[in-house]
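What follows is a set of notes on a single structure, which appears directly below.
Apart from one protein chain that is not included, each protein chain of the complex appears where it belongs.
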């Protein structure tokens, strides 16, 4: 039972850009040669997160509205004092949501629902080239 | 080292119904034939989430109060405009909490604390039959 590791690179606009990466994960799973197992996705960095969502523009808007209540963009952050930075809210949102997502696959297919897509949310305050590690373990 | 996949079905009432699924996971682990490894639970769909909690009625109430602040049931959601739907808050809560939970098991037992139960929270606005994939990898 081998381990297969891929690293994908995704261009984001930042500012809570929500990007559908489902097809990238599906490609990684189908290219792994494995039939059944678990796919771990992990975003490198401390201002982005992974989750699932019904990927449509309405919800992409709604999720950011909710996070704005918890960690507002124009709030006051001690992090800004330290680095003279402007992305305190980006870090807080990323830590609350978390960097890892784990999805089983069966018969080479991820066990996602029809209206359930995998998304990378980039909370940083500038465009970024994001790296996501996708690792498959199985048989 | 094999992969064992089970799919369990759970009836929920929706409306942020919090359901204790610990025994279902324990059964999956003990029935897998594996001694040590990792159990991944993944809920299919975009309006439900998994986590752990001390499962008692007080906290089951308190967790919903907290989520109501972030994604209120009677809030305004762009998602509603798209589908003439009423479950924007369900999607937002599910995406914030996440669909996957990963728990190691040792000597056929999940490494949960005494007051730590595994829960499925169904945020949708109607009763649902929920599917959770449980996958064990180990030795």
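For reference, chains read A and B in written order, and residue numbers begin at 1 within each chain.
As a working rule, a contact is a pair of C-beta atoms (placed from the backbone, for glycine too) under 8 Å apart; a residue touches a chain by one contact, two chains touch by 3 or more.
Keep in mind that this is a model prediction, so the values were computed, not measured.
Asks: Any idea which of A:35, A:61 or A:79 touches the chain not displayed?
Replies: Within the whole complex, the residue contacting the unshown chain is A:79.
Asks: On subunit B, what residues meet the omitted chain?
Replies: 1, 36-38, 51-54, 56-59, 61-63, 66-67, 69-70, 96-98, 101-104, 106, 111-113, 115-116, 119, 137-139
Asks: If the hidden chain were put back, which residues of subunit A would touch it?
Replies: Within subunit A, the residues that touch the unshown chain are 1-3, 5, 38, 40, 42, 44-46, 69-71, 77-83, 88, 91-92, 94-96, 98-100, 102, 133, 135, 137.
The criterion applied here is as follows: only the chains that are shown with their structure count from here on.
Asks: Let me have the rounded angstrom distance from the C-alpha centre of subunit A over to the C-alpha centre of subunit B, please.
Replies: Computed from C-alpha means, the inter-chain centre distance equals 19 Å.
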